[in-house]
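With one protein chain removed, the remaining protein chains of the complex are shown where they sit.
Chain nomenclature is as follows: A and B, assigned in order of appearance, with residue numbering initiated at 1 for each chain independently.
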Amino acid sequence: MIEFVIHGRGGRGGVTLAKLIAGAYYRRGLHVQAFGIYGAERTGAPVQAYVRVDEREIDVYGAIATPDHVIIVDPSLVSPAVAAGERSGGWIVINTGQPPETFAGVFPGRRVATVDANAIAVAHGLGTQAVPIVNTALLGAMARVLGMEIAAAEGALGDAGFGGANVAAARAAFAEVVTTEEPGEIAQPVLAEQHASMSFLDERVGARPSTHTGAWASRLPHSRELRPLCNDSCPAGNDVRGFVQAAAAGDDGRALAILLETSPFPGTCGRVCPAPCMDACNRRELDGAVDVRDIERALAECAAWPRPQRPSGGAPVAVVGAGPAGLSGAYHLARLGHPVTVIEAAPELGGLLRGGIPEYRLPRVVLEREIEFILDHGVEVRTGQPVDRAGLRRVAREYSAVLVATGQQSLRALDVPGAMAGVVEQGLEFLAHTHAAAEDLSGAAVVIVGGGNTAVDAARTAVRLGARDVRVVYRRTRAEMPAIAEEVDEALAEGVVIEELLSPAGLCVRDGRTSLVCRRMVLGEPDESGRPCPTGVDGDEALVEVSCDRLLLAVGQDGDLSLFPPPVAPVAPFRGPMSVGGASAAVYVCGDLAGGEGTVSAAIGSGRHAALAIHAALAGAEGDREAGSLAAERPRPAGPIAERPEDAPLAGPETVHLRAFPRIPPEPVSLAAPRLRRRDFAEVRRGFAQRSGHDPLTAEASRCFSCGACTGCDLCVI
Amino acid sequence: MADDPAQGAGAVVTRSEPLWRPGNSACAGCGMSLGLQWLDQALHGGMLTLVVPACCAVATPGAFPDSAYGVPAVGSTFASSPAVATGVSRVHELNDEPDPTICWAGDGGTYDIGMATLSAAAERNEDVIYVCYDNEIYGNTGGQRSSATPAGARTTTTPAGKPEPKKDVMAIMAAHGVPYAATLSLAHHDDFMRKLAVAQTTRGFRFLLLLSPCPAGWKSEPADTVELSRLAVACGVFPLYEVFNGRRYRINARADGTPLEDYLARQKRFAGVAFDVEAARTATKEKWARLEALAANFPTTDVSVTGDAGHLWLRVLVEDRPSVLARVAGQVSRRGVNIETVVVRHLPDRAHTYITLGVDADEATAERVARGIARLDAVVDVEPFVGECPEPQAEQEPKAEMRPDPDTPPTVR
Partner (left out) sequence: MLAAAGEANRVARGCCSGVYPITPQTEIMESLTAYPFTKGAVVTVESEHSAMGVCIGASIAGARAYTASAANGLLYMTENVFAAGYYRLPIVLVAANRTIGPPWNIWVDQGDSLALRDAAMLQFYCESHQDLVDTILVAFRVAEDPRVLLPALVAQDGFVLSHALMDVDLPDQTQVDAFLPPLDLPHRIRRDHPRIYGGLTWPRDTQRQREDIEHAMQAVPHVMEGVLDEFETVFGRRPAGAFPAACTDDADLVIVACNTMARTAMHVVEARRARGERVGLVRAKLFRPFLRDELVRALGSARRVAVLDRNHSPGSGGIFWAEVVASLAGRSDVLVQDYIVGLGGTDVPHAVIDAIVDDLAARECAGPPVFFEEGG
């Protein structure tokens, strides 16, 4: 008697294969028996099938324990146990693309053959890609290793009513099966490990992986939350998915509370943040990123703000500088129970938020509201008090810790030959004084050098002050401009012209009119910032003149490190602690001064990280700066994998089944008409367009895929 | 003997266990399995008793002593689930237990062997939610034809494609006049959740038909389950609609011009047979014509007052939008009718609300008012009736609790 065992998986055709093998022997006049043993198995579950062949009538029933030949339909079922017994010399036929030598060690004394029946079945359109039906291909392979003619397999197929692609698949496998006569070594532990790792539901998410359910039939899969790209990209550390989902659920209050855990500036960021979360949004490719910025803005406007908590018991901390980083640090320190005093050189709080961002982007009332919210946490304020090196030493003696967030006060100059007084001005200074007293630029041609938000802000402010001709000169192209893309769009709509690929070379006066001479540039290889490096074009024809009554410089600024004893190297996101002049208090640095990337949200995140580090140090905690993390205090998602959210793998676009979502364009936002906004400093972006009976906030938040959040749909088990 | 004190008869019990635990043995891409997860979401953690006939939903939770169900689940004989659910539901009622009894049955148990039992339970208007997960095949036995199998589909018992069209079970259930009947799609999550919310808020027999793609039987890619659900709706073969009291039809999603071939091409059950696409298209068109006619004047086709004794009520199901209550009330007051009571009950999906108005009017006026209300775009259903207020008295509030109107200036802090 010859006995076969087929180790298959539900839906792959193992039981039919048993019948086909039996059929091939029956045609040779032998007695045969073929049957499967299965209960309620579904696609992918392990299933066994058996074949007996004998010259006499077969009168044994039941499972076969020691088969002559073994067919393994799925390589994940390979184990020494499938070839138990003393029947040496039999064949082990495995459906795999790997060579037979890979498995020889598992089956000493057996002959091993492999054939990639999955590929053959898919190529012949048998079954689906996820669940190819491999039985007819494996029959061809069996015919070959058993020394039959292909005609025997074809005959068995014909008897069973199979033709066409099934016969072709059998022929292909007959030709492609690879065998080894060489007995291998004793079981390889490597293979066993592979087998084990295949059995866990780890990172198998995304479209159309192969079917694995069977291997998991006896295991309990655990769900794992992935980290959404938006959260990962937020420099402020906001739980973007968290607040957007809360808003989608209609719980605006909770959404705002989630935001306020990381940032006291939702109304500000909801207006001025470049929103890297939206660049990272997985929805972007389908029908446009979720408008996180306007959701944040709407929450700050509509949701009920919580009453500030004022815990106590901490040690006094001074914060030097009341820009976004300093105020964020002060806010978080106060929430952690430390009495905080903010010391600011200017008469008012806000730093660049107040002086560097025009009113039409960030109405002062919004800023005032959020500063007031921070101060309501019990933060003391001392304005009009510049702090120099000696001052810092005094402060460090007075407080338990000092956080310095004085930003970048040194504005980068540009060496423009021919410059004269009254023509060239720093963009940031221009922006600051246009707030104080509006200047009339009627009829003037204004040129701004730079490509960042300050440049665009200065250009749009100049438009509002009546300038006749406003041009932004930038040495790269628009695509490389660091300014927020929407802001650039709006500037263009307001009449600002962007002069790309020009680098200022000097000012000249001709016929009583000033103009800026620029050199044409071309883009070269990417520099260390990742952007293409512009290089000047040679020759006189490479020079261009741009008419220019006023020249505003917006080419960046640097931190004033004179406060500290040298040497100091910038380290993001914050720096410290250091000792200043032998004072007892540790001094920390955050924000742009610490080398931040220059956005409000980065400053907020930097301030928060510094606050957490100060808190941890003052509380005597370990060095882990996240030890006192507010984020860590939130309950973690339930599940057997105890990992910190920040350690979870990212939920990239491959984890989202885009086809499962209908296309829903983003909610429209309301913009003031360019014609109107050229005249005054009223806010340009007005948030979501309102329609009667429609709730744009919930609607837009509902577009969020909630990437990485496990819904338990089990589709990843595919 | 009293109930366990811990259970507190009459109290709503919430559970921490999922309804459908991981580790079940459903095939990859099983629509039913996904449907159970969605059912769980729609119940918001509320307790329930499932009654499941001998189908995939009993085979996939696993074998004794394990079960993937995190709720009480009765595996009934094949034809019996509506009868067994009747028994469970009646005893829940006798004991003031609010847990819904939910039948979760395949198309075999619904369209075929269980049809008589289903019809009888529907006719008795038992307090049961019946969900048919329709995979258009006898999936548990390996894919034989059922009366839910569409024309042209290849099954193990129709190797050349099924000659007969799919039975219209929704029409049959609507003909029973059940309080609520609706179709569900696994590609329309909000719609699914809303319908489950309406079903949970309605008493009596509720019939829900879920199109449940079966990769093993449809010979489709497991990853295409949601896509197939969407295509079935988009090309019109599976209309999303709901029927209130067997009379008021409302279409929830119309075909968007997606070619039928897009749906068929992803399923090999339609390949290799002589499939008449034109005939299928015509049949779909005819089905839509019938449906559109039924829904044409929704819901004004029938807003006649039902019931005979008690107070006159207008029960209005609305989308929970700002100022809807005011607009509904406006329709009442513009006909000079006084509102005596307003009872507002939010549905568990938080997106819909039942507004029940006690009105002082004659029946003819009430019907006119109902027609006016029906024309408001946020209104899903209107039912004028004479009887007792269907809402629990505890839910009564003098004023509706609606989300703030965004037209009014936002207040900060």
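Quick note on the criterion: a contact is a pair of C-beta atoms (placed from the backbone, for glycine too) under 8 Å apart; a residue touches a chain by one contact, two chains touch by 3 or more.
The structure presented is a predicted model; accordingly, all values stated were derived computationally and were not measured.
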Candidates B:94, B:274 or B:309 - the one touching the absent chain: B:94
From B:28, B:43 or B:73, residue that would touch the chain that is not displayed: B:73
Candidates B:35, B:61 or B:215 - the one touching the absent chain: B:61
Touching residue (missing chain; options B:33, B:117 or B:252): B:117
For chain B, residues in touch with the removed chain: 1-4, 6-7, 13, 15, 17, 47, 49, 51, 54, 58-59, 61-65, 67, 69-77, 79-80, 82-95, 97, 99, 116-117, 119-120, 124
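In the analysis below, only the chains that are shown with their structure count from here on.
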Intercentroid distance (Cα basis), chain B paired with chain A, Å: 37
Interfacial residue positions of chain A with respect to chain B in the complex: 10-11, 39-45, 127-131, 207-208, 211-213, 216-217, 219-223, 249-250, 300-302, 304-305, 369, 373, 657, 659-660, 662, 690, 692-696, 702, 711-715, 717-718
Touching residues (chain side chain B, partner chain A) in the complex: 18, 20, 22-23, 25-30, 33-34, 37, 40-41, 56, 59-60, 63, 187, 190, 215-216, 219-223, 225-227, 230, 268, 321-324, 350-351, 377-378, 403-404, 406-407, 410, 412-413
